[in-house]
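Complex shown without one protein chain; remaining protein chains in place.
Order of writing sets the labels: A and B. Residues in every chain begin at 1.
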Amino acid sequence: MPLDSTLQGKRDFKVVGTRPLRPDGIDKVTGRAKFGADATAPGMLVGRILRSPHAHARIKKIDTSKAEKLPGVKAIVTREDLPDHTDGDALLYDVLYNIMAREKALYEGHAVAAVAAVDTRTAREALKLIKVDYEVLPHVTDVDEAMKPGAPILHSTIFTDGLEPKPKKPSNVVRRYEFGHGDVEAGFKKADIIVERTFKTEATHQGYIEPHACLANVGPDGQGELWVCTQGHFMVRDTCARLLGMDISKLRVTASEIGGGFGGKTTVFIEPVALALSRKANRPVKVVMSREEVFKASGPTASTSIDVKIGVTKDGRITAADATLRYQGGAFAGSPVEFGAMSAFACYDLENARTIGYDVVTNRPKQAAYRAPGAPMAAFAVESVIEELARKVGMEPIDFRMKNAAREGTRSSYGPTYGPIGLLATLEKAKQHPHFKAPLSPNQGRGMACGFWFNFGGQTCVSLNVNSDGTVALSVGTPDIGGSRASMCLMAAEELGIPYDKVRAIVADTSALGYNDVTDGSRTTFATGMATILAARDAIKKLTARAAQIWGISAEAVTWEKGYAKPAGSNAGNFPPMSIAEIAAQAGATGGPIAGHHEYSADGAGVSFATHICDAEVDPETGATKIVRYTVLQDAGKAVHPSYVEGQFQGGAVQGIGWALNEEYIYGKDGRLQNAGFLDYRIPVCSDLPMIDTVILEIPNPGHPYGVRGVGETSIVPPLAAIANAVSAAAGVRLTSLPMSPPRILAALDRKAAAE
Amino acid sequence: MKEATGLLAREKGRAFVLAGGTDLLVRLRTGFIEPDLIVDIKRITATRSIDVRSNGFRIGAAVTGAELNEHAKLTKAWPGVVEAANLIGSKQVQGRCTMTGNLCNASPAADSVPALMAAAAKVVIVGPKGKRTIPVEQVPVAPGKTSLKKGEIIESILLPKRPPRSGDAYLRFIPRTEMDIAVVGAAVSVTLDAKGMCTDARVALGAVAPTVVLVPEAAKALIGTKMDKAALDALAAACSAACRPIDDKRGTSEFRIKVAGVLARRAAQIARKRAGGK
Partner (left out) sequence: MSAIHVTTKINGDVVDYVCEADETLLDVLRNRLGLTGAKEGCSTGDCGACSVTIDGRLTCSCLVLGAEADGREIGTIEGMAKGDELHPLQRKFLEHAALQCGICTPGILVAAKSLLEHNPKPTETEVRFGLAGNLCRCTGYDKIVRAVMDAAQEMRRA
């Protein structure tokens, strides 16, 4: 990637780093913005999905005959209507199986059939008339139980990968991963103190407020359109087309405004079903999940069981670090244990490190990505042990972390050697922060933790059109989930040297651009941003060439400065600078429309680190916990729109607070989810929280022209541990299970009292 | 009102009364109930007002939580009842929810019900056979079940007149600060004499048994004391002893038993302070 890294660091930014209003703002504060469920179409039908009431059952027969006869029912779809077009692609087959159960229902809420009818009431009645003959099978929802010999087996096709020799009997363990370097056994021999603990975390949900929704319209000619709230409409198009046996060119997907995703909208659930219903009914079909369906049948994250063992010398140097991570990711392969195992020790400079991960299937919905997938749980376990070790060697935990922190040149525990990174900078800044020294009241405790995330680049395609008045229309293919259109406009304006409000960014549909990866991996501001910059440079090249043509000089003799083409020097000629608007006005006469493009697979996403400080207060009589103060310090590389960077820091921290204290998937003995609603799946409410202080550090990423690093995910990595450390300090007893709900805290306090 | 009870009595299918609707609509929407008849009582005059009478307050069945909160005299006389009613749901729910609905839901975790029981509230029931008045504690009989007969509607709730030096309080435990269902609720109402001696007390607990329960032993622990530490300890112990809770998604049995005592003690201290005790 040829990058103009000379621009970094010293660059005097004109608009990048300012905080203009977002272009989609008015629509969002007036109720005009169109989200997934806000679309309608003439003749639209209502689609509803019948779901398994059982955690694990063989589907012997599905009888739809009665439902078909109900007046107003226009189409019914079952597994028979979704034949296997996956052509040996095991991952895609899992998607197919997940969107519509095949021989077995693998979790409560697994789709079994779907109906399209003239109205909601008819659709609901029709679902009741579908008779499904189930043979109920034993189920398992806990990760440790699922790994035991004799556990109910979900798939007879899973023989653990990564074991030598490969097992001959099927199990629920999909794969074993191992990362690390050095010799951990030798390292532990050098240690003066070793702490070894086991941790458990419950599954949580991304909790986006907008349920999945789509509007499908397929005609008998095989052409289709789909309106959908998703983090990646190109992914939706390709996946749906393949599942339904359509040509990709025949399906056009438009991304609606998206009401939150956090990784949970990076796959398909209802979309192929809606398309299949529409195809069968030859009518538009809208499918909107209820909140209960979102909890039971979308993609929460993994629950985990983690062992961590770390050894240190008396003077506080880590000699070895070892972890075994077991993540269940629901009914299909693909829990985020690989990322958990890779990131567990990523904050430390280690001579000897090893992480082993097990990807486990259980009778729960198939997990989807959730903000830094797999990393928060691993950080919870590791940073809890780090805090305990620091206390044992008699060091301040922050000094202990600084002594062992990864820095430029450190060989990371997952392989690569770090370039310039910001971990130490966040720790130093934390130490100077007023929060760090603020006094604590009775029953309060302070905790801190560090976190790491890889960040991602990915396939990206951007188009930048210069309009006849010199304004700019920018088309990107990554849905705007938290203000990214504003950031794109800022970067285009910066590069072109024109005001921010002269650029308008839109999220184009799949027919307008080449393939774009999903908005995930904190990639959009980095990768789409870089593509925007490079598309702007492409446009500048064309603009200067047009100016050269008008002036009758060579293109090399023209430069671009602050929105104007200028002769490069006095010997190039003496022409007054020509503005982008002047050049654009003459485009028709000088060769036609002027546009810049960039298509690439973005590389060089800089890793990102954060340090969080948390004060918690615990009521010793009830176990109630209140977060009284919280500070996030994170490296953003370069904050393009600082308000939205702060917003990412704050949002991630608060999702972490929910995960740490109250959020959890609660299963009954029957394998059914007991809290599939916002009443008992308790995400933080406004009155639960303090202000979330933020400190943005800018250690430029050498892989981006402006130094940008992804910021969206890292902020959820430290909170679980930071809060656990704060609560443990406040309660005087170490909490090793999440969530730290009041009954758990009170029970721990009682155990402590009994021991004393 | 007569028309409403008539409609309910005549309906052969599933009939429901709609006041605030904050529970009914949830059940309707989730398909938990499929009514053949819904009777909205909000436009019946008798259900809409709070009347101050010589013997206390009469609160119409459709009076919302927000309206209770805005009634200065009621809030002054029965702060515990009003604060309990104001804990039902969010501001959005407060604009709709009613204490009568909370009571008729017969949830053991209903927030206003312990406070009403501690307040010795009564309800006026109108039915096909006329009016009757019964104590609040006789309304819920099991989770989701009341003693109301077909065609009967609660028209109003009666709160007695307060003797001087009286105070009440309601506290609940929830994991968040808002929007949760009580894991434990405790209501205490006391009357003191001029020397600060407790002469009358009523204590009720929520979410620790199949229905909200009155705990006479806990009240006894307070009566005849200055509500000192020993009395409060005895109150807490009596409350914990009265719990017959279950383990569920909202809390463990062990947790509920312990926290019931803690909350009752804290509520008693607030009630005493409101009664003018030092």
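Here is the rule we use: contacts are C-beta pairs under 8 Å (C-beta built on N, C-alpha and C of every residue); 3 or more make two chains touch, one makes a residue touch a chain.
Keep in mind that what you see is a predicted model, and the values were worked out from it rather than measured.
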Task: Residue of A:Gly482, A:Gly637, A:Gly671 or A:Gly707 in touch with the missing chain, whole complex considered - done: A:Gly482
Task: Option from A:Gly259, A:Pro284, A:Gly521 or A:Pro742 whose C-beta touches the chain left out - done: A:Gly259
Open item on the list: Among A:Pro211, A:Gly671 or A:Pro739, which one touches the chain that has been omitted from the display?
Closed with: A:Pro211
Task: Which residue of B:Ala46, B:Ala120, B:Met179 or B:Ile223 touches the chain not shown here - done: B:Met179
Open item on the list: Please output the residues of chain B touching the missing chain, sorted low to high.
Closed with: 18, 20-22, 25-26, 28-30, 35-38, 40, 42, 64, 66, 89-93, 95-96, 177-179
Open item on the list: Could you pull out which residues of chain A are in touch with the chain that's been left out?
Closed with: 19, 21-22, 24-26, 28-35, 37-38, 121, 206-211, 257-262, 288, 290-291, 481-483, 641, 643-644, 646-647, 650-651, 653-655, 677-679, 683-687, 689, 691-692
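In this section, only the chains that are shown with their structure count from here on.
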Task: Between chain A and chain B, centroid-to-centroid distance (C-alpha), Å - done: 44
- [ ] Could you pull out which chain A residues touch chain B in their complex?
- [x] 124, 292, 621-624, 661-662, 666, 674-675, 678-680, 682, 684-685, 687-688, 741-743, 746-747
Open item on the list: Show me the residue ranges of chain B that touch chain A in the complex, using the header's touch definition.
Closed with: 30-31, 173, 175-181, 183, 248-252, 254-255, 258-259, 262-263
